[in-house]
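With one protein chain removed, the remaining protein chains of the complex are shown where they sit.
The letters A, B and C name the chains in turn, as written, and every chain counts its residues from 1.
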């Protein structure tokens, strides 16, 4: 695995692990208070798994391993959802050792389609999709006007952050928070938040290069 | 507790314990295969408890203890049902040290009312009531014509046995056997069987006196 | 806050549901498992149930979740061991035990009254999973 790829994934993982408490607190308000624990456990497992992939340079293969690892280690709804997202993102990136704007766009598209299919969800249901879908749309807007990967990701992060804010205004109709009905309003969705911070971590890592 | 009373309850208990396998086999066919285990466990607990009641001569008090013990030790549906039956039978026998035909009639009546109430059941549902209700009616017929306790119990046992046979012809609409619907037909009800063998044990014990 | 008692023939089931429900609960919410026989075997024990109801009550009553019909028999038997006052504010939910318990715990955590907790538990019958 290229040092670069390893570092990108590690950066995302460390950010999730570092935000463990914050994500857990958000989930405690409208769920079962484990989203941070789940995601941190998942990325700890990914971290351990990455050691065994040192010689793998195919981005698709690495992302597939990340997805499988998340599926088996996260435990909560986010496991199959993010796991499927990574598995799907692994398809357009298969055989690639570097990514361009177009491929990243395809990866985001495939990941979102996977989450929608797995979760039988769409935007406006107070889930990770409320961060990811606007992020993807903003990314594609940037791509259409010829922006760079970093510029496109900046647009995506901004949109994701607004998406997270938006989740405060709506009630949950998918996942555990939907048990609370009207009471879920006013709180930001943990999954949307973790999606945003993963994108943000990716952007910041690339900026540092 | 009078030696007589102790022996009656012991005789009933030993009969249940001795029929443990048979009752369990009947329950395995249309239930969860534990009726004999449950009832034997219950009467083992009664046996242990009786030791502590040596000085008690009030039949009502002893039956109350039997009922409470069955409730806490039987485990299956039969626990609350027979437990309630004994508790209710303890009311007309309270303060008595001997029983006559009239009192036994009242005890049976109260016991059956308790089972009906607790089980929200009636005859024809393939339960212990299909043995107990005809037994009670036959007992009362005997009582009306001035028969002795033993003679009345003989009539009751005969009716109970016919009741057990009748349960083979109907489907269960109460209890676990009702899961089987039409498939429960053709099998005799374990609870009706245990009711019959308890009455029979009582009769045989009295005959031996 | 309305307490919740979980009556199952299996100790593991009652305890596992309690652990799952605790994840959705408010601090200090009373969720009591009453599963299995005293010896750990499969069955229900009316005395264990009545003790569970007593410990689940903090004054606002108790919703009881049951697994099978015979758990209802034990629970109603347990009611006879309660004092009048408590008995008046204990109710069995005619609901699936796990789904009902989690719904009941969420509803109770919002400070709802017993009737609403029971209604929400019973509403769990019609929740779609997929």
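List of remarks:
We take it that a contact is a pair of C-beta atoms (placed from the backbone, for glycine too) under 8 Å apart; a residue touches a chain by one contact, two chains touch by 3 or more.
Note that the structure is a prediction, hence the values are computed from the model and not measured.
One chain is not depicted; across the entire complex it touches A, B, C. Contact with the chain that does not appear here is found for just one residue of A:5, A:50 or A:74, A:74. Interface note: of C:4, C:32, C:49 or C:97, the residue touching the hidden chain in the full complex is C:97. Touching the missing chain, out of B:32, B:130 or B:189, is residue B:32. Against the chain not displayed here, subunit C makes contact via residues 8-17, 19-20, 23, 35, 42, 66-69, 71-72, 76, 92, 94-99, 102, 124-126, 128-130.
Although one chain is hidden here, its contacts on subunit B can still be listed: residues 31-34, 120, 176, 179-180, 183. By the touch rule set out above, subunit A reaches the unshown chain at residues 34, 38, 71-77, 79-81, 83-84, 118-119, 174-176.
Following the convention adopted for this analysis, only the chains that are shown with their structure count from here on.
When the interfaces B-C and A-C are ranked by how many C-beta pairs touch across them, B-C comes first.
Between subunit A and subunit B the centroid-to-centroid distance comes to 64 Å (mean Cα coordinates, whole Å). Centre-to-centre separation of subunit A and subunit C, using mean CA positions: 38 Å. Counting partner chains per residue, subunit B shows two or more touched chains at no residue at all.
Subunit C has no residue in contact with two or more other chains.
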